[in-house]
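Of the protein chains in this complex, all but one are displayed in their positions.
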Amino acid sequence: MNFIGSNSRQSTAHKPASTRETLAARYSSVRRASETLCKPLAPDDYGLQAMPDVSPAKWHLAHTSWFFKTFLLNPFFPSYGRFHPQFEYLFNSYYQKIGAPFPRAQRGLLSRPTTEEIFRYRAQVDEAMEAMFASVAEALWPEIAARVTLGCAHEEQHQELLLTDIKYNFSINPLKPAYRDDLPAPNNGANMAMSWIEQPAGVQEIGHDGNGFGFDNESPRHRVLQKSYALASRLITNGEYLAFIEAGGYRRPEYWLADGWRAVSEQAWQAPLYWEKIDGRWSLFTLGGVRVLNENEPVSHVSFYEADAYARWAGKRLPTEAEWETIAKNRKVRGNLRESGFLHPAPLMDEVHPAQLFGDVWEWTCSAYAPYPGYRPSDGALGEYNGKFMINQLVLRGGSCVTPAEHVRASYRNFFYPADRWQFSGIRLADDR
Amino acid sequence: MNFIGSNSRQSTAHKPASTRETLAARYSSVRRASETLCKPLAPDDYGLQAMPDVSPAKWHLAHTSWFFKTFLLNPFFPSYGRFHPQFEYLFNSYYQKIGAPFPRAQRGLLSRPTTEEIFRYRAQVDEAMEAMFASVAEALWPEIAARVTLGCAHEEQHQELLLTDIKYNFSINPLKPAYRDDLPAPNNGANMAMSWIEQPAGVQEIGHDGNGFGFDNESPRHRVLQKSYALASRLITNGEYLAFIEAGGYRRPEYWLADGWRAVSEQAWQAPLYWEKIDGRWSLFTLGGVRVLNENEPVSHVSFYEADAYARWAGKRLPTEAEWETIAKNRKVRGNLRESGFLHPAPLMDEVHPAQLFGDVWEWTCSAYAPYPGYRPSDGALGEYNGKFMINQLVLRGGSCVTPAEHVRASYRNFFYPADRWQFSGIRLADDR
Amino acid sequence: MNFIGSNSRQSTAHKPASTRETLAARYSSVRRASETLCKPLAPDDYGLQAMPDVSPAKWHLAHTSWFFKTFLLNPFFPSYGRFHPQFEYLFNSYYQKIGAPFPRAQRGLLSRPTTEEIFRYRAQVDEAMEAMFASVAEALWPEIAARVTLGCAHEEQHQELLLTDIKYNFSINPLKPAYRDDLPAPNNGANMAMSWIEQPAGVQEIGHDGNGFGFDNESPRHRVLQKSYALASRLITNGEYLAFIEAGGYRRPEYWLADGWRAVSEQAWQAPLYWEKIDGRWSLFTLGGVRVLNENEPVSHVSFYEADAYARWAGKRLPTEAEWETIAKNRKVRGNLRESGFLHPAPLMDEVHPAQLFGDVWEWTCSAYAPYPGYRPSDGALGEYNGKFMINQLVLRGGSCVTPAEHVRASYRNFFYPADRWQFSGIRLADDR
Partner (left out) sequence: MNFIGSNSRQSTAHKPASTRETLAARYSSVRRASETLCKPLAPDDYGLQAMPDVSPAKWHLAHTSWFFKTFLLNPFFPSYGRFHPQFEYLFNSYYQKIGAPFPRAQRGLLSRPTTEEIFRYRAQVDEAMEAMFASVAEALWPEIAARVTLGCAHEEQHQELLLTDIKYNFSINPLKPAYRDDLPAPNNGANMAMSWIEQPAGVQEIGHDGNGFGFDNESPRHRVLQKSYALASRLITNGEYLAFIEAGGYRRPEYWLADGWRAVSEQAWQAPLYWEKIDGRWSLFTLGGVRVLNENEPVSHVSFYEADAYARWAGKRLPTEAEWETIAKNRKVRGNLRESGFLHPAPLMDEVHPAQLFGDVWEWTCSAYAPYPGYRPSDGALGEYNGKFMINQLVLRGGSCVTPAEHVRASYRNFFYPADRWQFSGIRLADDR
């Protein structure tokens, strides 16, 4: 396994593994959080999959349990039996070394096992995990601790997907149901001027620094040579993006990459996902239902193609991931993350420079998602976690309003295809200097 | 509206309308039956739609209520309000005159309204219908009685679809869940010889005779000129169909219509739907789960293309719908219908001639589904009930093991596309004489 | 082989076979006609296939030769060798008993054999056919004569397709090339009133009467029982069809069969094929290039769905094929056929009743293309000629402006899918009486 903390190839000092109590508590807390997120759902909502990219809520609940079952209980606590012989097949996401997975696009067609059975499966896995925490030999603990840590981070990723997938699933329903009707509305904010964080040319180190957990794709830490550049002090707002739309942004091919223009044409894009013009007024579908567009909120649910076209129209460009990390790496993780409770991007409240680096929306970079120099995935099925996706996708940075705060960091690399729009993804500009 | 009993264009005598009590009782009984059929479902099952041709159980429950709401309550009992302004859109199946319906292929994506809300919708419609029965003016009663009668027949059609759709939805789940695990298994039966019912040439009358309810597509009753022919005394069995498979039936284009051969090739058909070879032995997926193939059962879940290819391989042909009705029209409706409780075709128990005309499986005819001479659909949206589907489909006759006995009759015309296989559809041969 | 003249199952008297000289002359004349039709083509045009339904001109030239090679030379004149071992595969249209054919949709991808080689192939086949005519034993002559007669009719069918396919192939080119720029323009005609040919109820005989050649699908001649009806005295004109368009015909689902409405929606039909509104004025693409719409011409290039919708809008219906044939069977074949040289439907010039039964456009009937009672295709690959297409298509009657006069007759059954529009296909109404 190749995530930091257990990766013997890392030169950075190895931190002592979490104590069993600490890790058991984190395990329990993460597991409960998944279930809490499902509280607002009706029984009917759990099985829904409105497009191949999203998964049903019940599948997320089952797959995250499958992960602990497959990578912890099976090798280290074999006395725990199989819940059902087919679960290993049904809830395998993409680990070919475990076996050919059930087709992703058909996850929504599995009414059985029922949601109730899946909650029982979760409970059974949790019970076994607790027994394992209490009883496993000390010699196995470091590897177990590393895998549990990974499993918790994995479940947090699925918590974010659970929310973005529910949002998408609900959005296609003409009733436009709200995931929660008690979401706090952020202050309206203000239209703050954009300024630029200047960075001189030079060599920078990027990648995970070995402190705490990191995914294998953040390593090895390595040096990059950069020209001088500037990074925007804040995210692009709905109001700014609206100016692009009104300037004919979606009708003028000159702002678009060729593949982006094809996406615009074939999918008839005219605005970000979830924007809808109702009686001449732009509104947004949110996890709290339909709301009138707030021009001071960061724009969200744009594809890379749209982010790139916006930047070209604005006479700027998107940052590379190294440029982003260079600015972010010495800054504290704070912002409109999941804990703020908005579950939606929020207007900027006060002038900080740079602002909104963490939270609100994942920020598209222009960097292809590729292995860092010297990267090698680990042996075994866990080596499939990140490495095999390093093609055709782009890196996003900084977390979003549905990312848990403890989950994200400056070296964190998220990745999606350039046409993807159902994540909370937005725009921060960069420029040459 | 153009079904018999209310259709002023029909020359047959108008039968007195049911008394209010009788019809109210029938209404209530049909409505309860739909709900009883859903009893074995888990909450997770109600929303499932595994292919565009099938509908979720909850949609069937809602749409049948919508029918009474739209065609009875709205015009005749307007004091009943709308349950939700969007239900008229969401649960309209195909009545363009009511408005553009919600896309059929996306019915499974509607987690809201929830199943619970749909049961409340049903209850509210039922309450209003009962109030209407009790209070409506006598002058309106004939039209109301005619529409309620149609609405009950309509709901019975959806009860059959509800079962065939659940069967399909469950079949694609690797867990192969049973709709019911308490279904009685029929006797094994015996391999009975086939004989032929001979019919001399001549003019026959077919179509609805005006006694009792009939759909508009069964009228007008009219005369047809037939050559002499013979109709098989019973249905083709699994064992007989297996001989066709083993003779290379699915690999030899000479038995197939050109469009049928394309279906075989493109969809990689190798046996009827729901047949699966497990460890060298043929098994069937049924509403009671997976069972070993019983060679004496009538073959089911074959397309018209397969029925036609089988007939050609056997040196016979399929009957026309008039040939079928000529033999059936003076015979009593009895057989393995829904009330027998098998919910599956059953082997022939004793020698009767002809046997299995009603129940077990719908019998493919070679007749294109077309209007009878002089047919005109009624004005208004109810005219869309049958008429607009009179193209590209073939007529099937006789009802199946999931058809209520009171629903079917000799003049009943069911219709499906030639490649459809998810209904209980089978084969009876005919031959020239 | 099951076409009339050689079919021993036919009860009609067998006519003496053509003399060798007569048939050799007909063979030669038909073969030359195919080549004459290609004269206006540029070398670039021969390979074009703009949609799967059409075939390249060079493929028609090759396939018609393949037909004589496969069904005459191979069995009866084996001294003639193979031109190229792969031609049997490449130019087989759909005869599965000969072998799996080259995929239809890819015919346009065969730049080799070149057109020049295909003309050489034709010449070689012709030479061998002539040698066979001169030398074959008398005992074989009846069978040979029957097959040559069929082969000539087959080649005439491909001559018609050659013209309709070129028309389609050229139509999608923005340059809108004319197949011929020297086509005579018919007189403008006049807007003649429609009257009705009345036919009382009764039994009629339809099907081929055994005089001269007929395809197997025209047999057996048989009796049909008809209600009284009326057939329109002439075809529907562009002007009449335009009124349907202007009445919102393509926007109002109530006129359409459900499958037809889906075709309208999915394919965005707004007018017949080849109609285009240029600067506010309707024009047509013809084999002579783009022309202004002539309102007195019969409407052409409509699908069955459009013909049926027009009839419903007009308060009428389409005739059955038996109704059409009953009126046509005692009438002379004359009209705007290929020999008139217009290669386009022509306005009605004088009042005849009924007019335009033959020529101008194939007339959609509402009859599904199905076997006549007692029909059996012949043994061998020639049995695939017609029989295996008897599903999903509708019968058209009467020939068109690109049908050779000697090719068509009252019992002739053409057939196409209900959405097909690239043939010269139009509308004649019928009505109940």
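Which chain is which? They are A, B and C, in the order written, and residues in each are numbered from 1.
One rule holds in what follows: a contact is a pair of C-beta atoms (placed from the backbone, for glycine too) under 8 Å apart; a residue touches a chain by one contact, two chains touch by 3 or more.
No experiment lies behind these values; they were computed from the predicted model shown.
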### Message
Given that one chain is not shown, what are the shown chains it touches?
### Response
A, C
### Residue among A:E130, A:D259 or A:E339 that touches the chain left out of view
A:D259
### Task
Among A:H222, A:R291 or A:K329, choose the residue that contacts the chain missing from this document, as touch is defined above.
A:H222
### Summary
Across C:A24, C:L90 or C:I197, the one contacting the chain not displayed is C:L90
### Message
For the chain left out of this view, which of C:R112, C:R180, C:R251 or C:R334 touches it?
### Response
C:R112
### Query
In the whole complex, what residues of chain A lie against the chain that is missing from view?
94, 96-97, 203, 222-227, 253-254, 256-261, 304-305, 308, 366, 368, 370, 373-374, 388-392, 418, 432
### Query
If the missing chain were put back, which residues of chain C would it touch?
42-48, 50, 58, 84, 86, 89-90, 102, 106, 108-116, 169-170, 172-175, 177
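FYI, only the chains that are shown with their structure count from here on.
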### Chain whose Cα mean lies nearest the overall Cα mean
B
### Query
How many Å are there between the centre of chain B and the centre of chain C, using C-alpha atoms for each centre?
38
## Note on the structure
Per the C-alpha means, the centres of chain A and chain C lie apart by a whole-Å value of 60
### Query
In angstrom, rounded to a whole number, how far apart do the mean CA points of chain A and chain B lie?
48
### Query
Could you say which residues in chain A touch two or more other chains, in rising order?
none
